[in-house]
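Yeah, one chain of the complex is gone here, protein chain that is, but the others are all in their spots.
Going in written order, the chains are labelled A, B, C and D, and every chain counts its residues from 1.
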Amino acid sequence: MLIGKVVGSVVATRKDEALTSHKLLLVQVHDQLGAARDQYVVAVDSVGAGHEDMILYATGSSARQTSLTKDKPCDAVIMAVIDSWDLGGENVYEKWNEG
Amino acid sequence: MLIGKVVGSVVATRKDEALTSHKLLLVQVHDQLGAARDQYVVAVDSVGAGHEDMILYATGSSARQTSLTKDKPCDAVIMAVIDSWDLGGENVYEKWNEG
Amino acid sequence: MLIGKVVGSVVATRKDEALTSHKLLLVQVHDQLGAARDQYVVAVDSVGAGHEDMILYATGSSARQTSLTKDKPCDAVIMAVIDSWDLGGENVYEKWNEG
Amino acid sequence: MLIGKVVGSVVATRKDEALTSHKLLLVQVHDQLGAARDQYVVAVDSVGAGHEDMILYATGSSARQTSLTKDKPCDAVIMAVIDSWDLGGENVYEKWNEG
Partner (left out) sequence: MLIGKVVGSVVATRKDEALTSHKLLLVQVHDQLGAARDQYVVAVDSVGAGHEDMILYATGSSARQTSLTKDKPCDAVIMAVIDSWDLGGENVYEKWNEG
């Protein structure tokens, strides 16, 4: 899994019928220090992530292992909203300290 | 999924028989700001995408989760035509504003 | 799928027994303009591609969706020989115009 | 598999229910000489790895082939703690020589 931030959403009325009611979120990939990378992914949200939430997403066939995405043409899923993470014993991110 | 634009098509009469009647589109990958990246993919079209449409495509085994691509040697599928997307609260792309 | 050109072949007598009679071709990846990239892949040929043919190959589990590669330790398969492709309305490659 | 070092952990209370009790570790990827790369992955720990352990992790569908991760939306798993490795006949890393 990689760390990302929800930065937007994609609207598509003409899509595979299996995905009709799925929210497609635009996720900016972040590095282990919490800095934004010049990399993004459009992911199905399976956990009710909100705008600017830091999240984890899974890709490939693993993105289809949620009840929402099973057997669907989806290769990226948000499967966790991050509360905090630490690196080398230091706290890098704490959800409740943000804005 | 990643964002792309349909920029061309590939003709191949000698191909795996499971793919005989499938349209193969050339897709230029775009970034989250709507700029073209120097990256492309050839994808099967499962939603009737047109030339210059902005689309989403899925890769890997997820590309085989449409009725059109099931059990076929296809690792990329267009599974949505994008109407619009926003980033940080700003609209980046709106299909009906284009040319 | 990506576009490639058949530029060589690999001989390996000691290999997984499931692959005993499979031709392993060396494929140089090409970009959407037809220029060679500094990237290659060794792929099983499922369509009888010839030397210097422009081809499409599929990777990952999708490379095992041909009768030749099913259930085999093969992660890249040539599944089409390209006749032609166009980009932005212009013809980029035409098999029968080549040398 | 790639070599990594356990450098931190991620806490997420809101996550896919299949992952409720799984430890999510932050892994810094290392190269074959033992130097840290500017690349990380968040992986489920299936072998009880400790802080600063050098480990191997597997990705993609292979990350779901442990009893802990089967059928779960997890695309990276720590499946071994490294004791040592050698390169060109020279020992690169020996767990018991460290700190």
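Couple of notes before you dig in:
FYI, a contact is a pair of C-beta atoms (placed from the backbone, for glycine too) under 8 Å apart; a residue touches a chain by one contact, two chains touch by 3 or more.
Quick caveat, the model's predicted, so the values are computed rather than measured.
Interface with the hidden chain, as seen from subunit D, comprises residues 1-3, 31-32, 46-48, 56, 58-63, 65-66, 69, 77, 79-89, 92.
Residues of subunit C in touch with the missing chain: 7-16, 18-19, 24, 26, 28, 38, 40-43, 60-61, 63-64, 71-76.
By definition in this document, only the chains that are shown with their structure count from here on.
The distance from the centre of subunit A to the centre of subunit C, each centre being the mean of the chain's C-alpha atoms, comes to 33 Å. Inter-chain centre distance (subunit B to subunit C, centres taken as mean C-alpha positions): 21 Å. Touching two or more other chains at once are residues 60-61, 63 of subunit A.
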